[in-house]
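Scroll down for the structure; my scribbles are underneath it.
A protein chain is absent from this complex, but the other protein chains hold their places.
The letters A and B name the chains in turn, as written, and every chain counts its residues from 1.
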Amino acid sequence: MKAKALSGAESVANAMRQIDPDVVPAYPITPQTDIMHAYAKFVADGVVSGELIRVESEHSAMSAAVGAGMAGARVMTATSANGLALMWEIVYIASSLRLPMCMAVVNRALSAPINIHCDHSDSMGCRDTGWMQMYAENNQESYENMIFGMKYAEKAKLPFMMCLDGFITSHGIEPVTLFEDEKVKAFLGEHKQDYPLLDVDNPTTVGPLDLFDYYFEHKRKQSEGMFLAKGIFLEVAKDFEATFGSKIDIFEKYHTDDADTVIVAMSSTCGTAKEVVDKLRVEGRKIGLLKLRLFRPFPSYELKEVLKGKKVIAVLDRCESFGAFGGPLFSEIRSALYEVSKPKICNYIYGLGGREIDMAMIESIFDEIEKYTTADIKDFVKYLGVRE
Amino acid sequence: MKEVTIIGRGGQGGKSAAAILAEAALENGHYIQSFSEYGAERQGAPVYAFCRIDEKPIRIHSSVTNPDVVAVIDPTLTAALPVTKGLSDEGILIVNTLETPQQIRDKLNFTKGKVFTVDATGISIDCFGRNIPNSPMLGAIEKAASLVTLEVLKNKISDKFLHKLGQEVVDKNVQAIERAFNEVKEG
Partner (left out) sequence: MKKPGWKELPDGGRIIKAGNADEYNTGDWRTFRPMWDQGKCTHCMICWITCPDSSIHAKDGKRLETDLDHCKGCGICAEICPTKCITMKKESDFI
């Protein structure tokens, strides 16, 4: 199909149109709003058959999604920042109930002070909620990850967050090639929820009181579900590639194989970083970028394999983890590498509240970490692009 | 890669102009990207909108800091903002104004590149009866920078507006684009 000029939000809405979920409960918040504008138009035009429920808060949006999902519906929603924070209680419940769902999270900074622009503090705050998470570099990936994510969620019986960068991706217009409607429909098939509540002939109980004698076992089981989701990711990715000819992977290796120093990053920053890698490769510098696409379940084994033998690694976090030793991505990658040769590794916290990250800034990281191949790392956690 | 910055005030259509330019370039077989700087989105506040056009996929996601083309939709902004900032020696500046290119050069102390002026506000008032200077600016940008073609630009406007706003609006827009294309002055 011919590429269309679409914003990231429109790309996500088009994925929703093609998936045509049964129920979409949503509440507007910048910059998620453009997704729901576009989807609401599909509803008004009658091109989708699902029910759009305009609820009175994000807490209600997620509650309605859980209710509809447990009843047997295929459900989707979208949110950002403070909206996700308000959802949090039910976000945790959705995954604990093993409810498949696909939610677009348009990454935006959390208040206070209030800021509408991109960083990952919202979805990173959900990293322990039991949701699967992927981060998209651009509009095409946002679109594809949504379709992939819906099937992945249903196969893994876990909810899925598709994270895209607020404004940068959600409001930026890029060429996007949509798949054929019929192909998407065939790829997803019909959703069959386990023990749907509307199956009145086989009544079951959802969310009973669960005290010290069973709760731990239930959490252990849930944890296993997330563990198994790693294998399911690869299965669904294979199916996705066979259907659409497009590759979904845990990460994208960009000149990492022979690189001595590597930047690990996620989302739209990776596009800018690729340009820097190309520029510095021309100068003969052995540098590379590892773009992580799947953050939950965290691919520690795979990261360990790909980063083994590297001299210096810089992890970029678009999120602060107050009081921790570095950002969440840094902490987890550093931990994943503990059992191997232990490359030198440092952390750059950047881009909070939409602060610019450009080629010169990324180049300065490579300049710095290349020095660490021989010198000792002085500060393990640095703030990039903040005024002193 | 060509990078275009369109500077206007909220409500003047700078963002839409950048998007239409990108869509026209995509139609022409180029890779594109278009985005704008969002802040407090009040009508009248200065707004920067950007468009990137390239022969290969565009991966960069940072802001445009060294544009090849700068189009200023609102004449008052040349005094309020550093509109030529980052513009290269071969850069193209297009301003909606009644003044001549030389007058703009003198005002901005801008000696390099190319400067174009067009009365987009006047054309807009003639064509639409009100100040919607973004479509005539697209005509002027095309004449000054040849990023797409006049034909593709006009087709894109038709595609975009015909269904929603009807033939009359399309015709007026096409007329405004053509007039600006023909009337823009270089100096």
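By definition in this document, a residue touches a chain if its C-beta (ideal position, glycine included) is under 8 Å from a C-beta of that chain, and two chains touch if they have at least 3 such contacts.
Keep in mind that this is a model prediction, so the values were computed, not measured.
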Visible chains in contact with the missing one: A
Residue touching the undisplayed chain, where the options are A:89, A:210 or A:235: A:210
Selected residue (touches chain absent from view) among A:64, A:84 or A:99: A:99
From A:37, A:54, A:218 or A:238, residue that would touch the chain that is not displayed: A:218
Absent-chain interface as seen on chain A, which is shown: 96-99, 157, 194-195, 202-208, 210, 213-214, 216-218, 220-222, 224-225
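FYI, only the chains that are shown with their structure count from here on.
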Distance from the mean Cα position of chain B to that of chain A, given in whole angstrom: 35
In the complex, chain A residues that touch chain B: 3-5, 31, 116-117, 137-138, 165, 167-169, 171-175, 268-269, 271-272, 274-275, 356-359
Parts of chain B lying in touch with chain A, wherever the complex brings them together: 19, 22-23, 26, 31-36, 38, 58-63, 65
